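One chain of protein is taken out of this complex; the other chains stay put.
Take a look at subunit A:
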């Protein structure tokens, strides 16, 4: 089994096919979208492939050390051009092909007009544990 991170972006990913902001959808389309996401996670729990998921607030700040005795420097809220992560799901699957298949399903979540969003999701393998037997 291998773990993959599925990253969803508020900004920074290539534009989705059905790229309408959520507050411009019909209210029942918002509900349908949330139900789809929930059902997707539930199904992965059942197949034994779900690990974790978290959603992130769009509020955020960059922070860095600014030298001894000085308070850290902050920068933000993020400028409009910056990449902005909306959340992630971690899955534990048999193969890269399976991870791509699941990411494709998640990207098909319904959006405006009830049509799939075709949103670009970023798929990133997690470094695994070192095997005890490596020979």
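The rule is simple: a residue touches a chain if its C-beta (ideal position, glycine included) is under 8 Å from a C-beta of that chain, and two chains touch if they have at least 3 such contacts; residues count from 1.
Operating definition for what follows: contacts and distances are computed from a predicted model.
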item: Listed names "N-methylhydantoinase A", "RNA polymerase sigma factor, sigma-70 family", "ABC-type dipeptide transporter" or "Peptide/nickel transport system permease protein", matching UniProt entry of the absent chain; value: "RNA polymerase sigma factor, sigma-70 family"
item: Of A:17, A:55, A:73 or A:126, the one touching the omitted chain in the full complex; value: A:55
item: Identified contact with the non-displayed chain, of A:1, A:17 or A:34; value: A:34
item: Residues of subunit A in contact with the chain not shown; value: 22-27, 29-31, 34-35, 38, 55, 57-59
